[in-house]
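Of the protein chains in this complex, one is absent; all others appear in place.
We call the chains A and B, going by the order they appear; numbering starts again at 1 in every chain.
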Amino acid sequence: MEEKNFICTACPMGCKLIVRMEGDEVVKILGHRCRKGETYGRQEAIAPQRMLASTVKVPNGFHPLLPVYTKGSIPKQRISEVLEKIRAIEVTAPIKAEDVIIPNVIGTGVDVIASRDMPAKN
Amino acid sequence: MQEKYDYIVIGGGVVGAMIARWLSRYEGKLLLIEKEADIGMGCSSANTAIVHAGYDPLPGSLKALMNVKANPMWDQLAGELNFPFERRGDYVVAIGEEELPLIHKLMDQGIKNGVPGMRMLDAAEMRSRERDINPETSGALWATTGGICDPFQVTVAAAENAVINGATVLLNTKFEDFIWEGTRVIGVKTNRGDFFARWVINSAGIYSDAVMHKAGVRPEFIIKPRKGEYFIFDRAEVQIHNVLFPVPSSRGKGILVTGTLHENTIVGPNGNVIDDKEDTSMTKEGMDELLDGAKKLIPSLNLRHSIANFVGLRPMGNGPCYTPGINYNNDYVIEVPSSVQGFVNLGGIESPGLTSAPAIAEMVVDLMKDAGEEFVEKKDWDPIRPGRPRFAHMTHQERKLLCDMDPRYGRVICRCENVTEGEIVAEIHAPVPARTYDAIKRRTWLGTGRCQGGFDMPRVVAILTRELGVTPFEISKRGESSEYLFRPTKDLEVSDVN
Partner (left out) sequence: MLIKKQYDVVVIGSGPGGLAAAIEAKKGGADDVLVIERDVELGGILLQCIHNGFGLQTFKEDLPGPEYAQRYINEARALGITFLMDTMVMDVTSQRKLYLTSQDFGYIEVDAHAIVLAMGCRERTRAQVRLPGYRPNGVFTAGTAQRWVNVEGYMPGNKFVILGSGDIGMIMARRLTFEGAHVERVLEIQSYLSGLSRNYVQCLDDWGIPLQLQYTVKRILGKDRVEAIEAVAVDDRWNFIPGSEEIIPCDTLLLSVGLIPENELSKKAGVLLDPVTGGPFVDEHFQTNVPGIFAAGNVVHVYDLVDWVSLAGAEAGRSAAEFALAEKDRSARYIPLVPGKNVRYIVPHKLDKKALEKGDISLQMRVTKPIEEDVWMEVHGEENSIVRRSERYVRPGEMVTIVLKPKMAAEVEKAGRLTVDIYPKSEA
């Protein structure tokens, strides 16, 4: 049996969760004070997810960087891979907020989209 | 940039700049070399900014002579060079009855030195002059000829006037050795090449001992740095208008509480002698000392309202008293040594060095005349160094006219101190140019307010990048090795995240 400890982020309270696992299965969740916490604990133990935000080069843009984010959460373990993909590309202005920058990034089913409008320089 | 000059001044502090200004009046090619990225980066920009009345130095010392001679020169100088200067008078405040004899003694000393305009105040008068003064005050010496200035502006103004009159100022140029012809100095070796001159003047501040030793002059003369730490207070919270001295001790004039021409109040300096000439660090012990000293004069002063601190190293020398027979061995050395030709030697120009600078410059010229130099006044010598507009101090109408004249003055870069892009650009292209953030800060007072540069820093870096035509990675705070930016966000030198 394995015990994992997490601080819940479902709400600002930050309950300290204990999740007991047998292999890949969750056996017990302790420390939560609501249903959302239970859900969070389960997810975090089996397949933790995160939202990701970063910036992309836009050489002809009003600013040299365009802020982007994942429209949905991605597996925590694959964050570095996604950051690599984001680092490797350049985009061209003008861009509109929510334009898709990288569709279905590394097969996660989640798009990386623009966080704001970015006009071209001048 | 040529190699042959008539005069070379080593050191771009206030004394070196003032000497250059005085020499630039005469025919002859003049070079001032300064090892840092800007002039005045030594104690010329880290002092109490006071133009002393002259009661403090020992009668018979060169310090006393220079101080009292120089003090009345400041009004004309401020008018010609257009730097901020005000005669506010200063107070030496006695706390408790036991300190009264000390300020009387100070007044007697002042009279001996020839200081005009001094008066004794009783306790009630002192309390009426300064509302928050320690209620235990027993009286004060009030010296009406005391003044305050912006010492860095003085340094810049003097250097710029020299440049306007044909002098060359080389920054990032460090003296390494003299070039000789027998016992005559004929030039200097620097990290940027050799320069020749008929006269070389040693005005190297804290390193003046090392320079004179290279000329074989006064091997027994040693400079020890005396560290002076200071606090600056938020002008919105603390408004001391007066210049308040405590009673002096053997360690010096003591920890002052004084207003400044930027309307900030400053507290300092303490006076601990250290070994390291590069140690401008602020210490915890120093901070405690400053607070104790400040509270002696103004008990209500609260450190919570401080917004910045700075440290200056005063070049304390062991020069003998100018008047022989007086037992005093911290006097100025200002001489044309007999053992070496073509060399003017200065050493140990600590307080009242800022005050004395114009008199010292005059003395240097006189010494050179006595040694046979025949000066010919330039027909087109211009004593005036024009001031530059300060948006922060202008009325609404003046600001409107300024913006109409040059739209860059409409763009405020430092919000706390109201410094505009027009002013920053003017300093970058001034006769003695500002090339680093701190250089601009010293000239415009930008970044010294509540946010301490938090808002203006990225914008100033961008303006410097543009105006100097360099990459942003070359912009520094105070010269090489103090750059701001390492690389573009998305370019990795080494590999990745995990």
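Here is the rule we go by: contacts are C-beta pairs under 8 Å (C-beta built on N, C-alpha and C of every residue); 3 or more make two chains touch, one makes a residue touch a chain.
Just so you know, these numbers come straight off a predicted model, no measurement behind them.
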item	value
Option touching the unshown chain, where A:K4, A:R50 or A:R78 are the choices	A:R50
Touching the absent chain when the full complex is considered, from B:N82, B:Q109, B:T283 or B:Q341	B:T283
Residue touching the undisplayed chain, where the options are B:K112, B:R450 or B:R466	B:R450
Of B:K4, B:K400, B:H429 or B:R466, the residue in touch with the unshown chain	B:K400
Residues from subunit A at the interface with the omitted partner, ascending	6-7, 9, 12-14, 50-51, 53-55, 62-65, 67, 69, 76, 83, 97-98, 115-117
Interface residues of subunit B (partner: the chain not displayed)	236, 278, 280-284, 286-287, 303-304, 306-310, 396, 399-400, 402-404, 407-408, 410-412, 415-416, 418, 420-421, 450-455, 457-458, 462, 472-473, 476-490, 492, 494-497
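Quick note on the criterion: only the chains that are shown with their structure count from here on.
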item	value
Centroid spacing, where centroids are CA-atom means, of subunit A and subunit B in whole angstrom	55
Subunit A-touching residues of subunit B, taken from the complex the two chains share	488-490, 492, 496-498
Of all residues in subunit A, those that touch subunit B in their complex	55-57, 64-65, 79-80, 83-84, 87
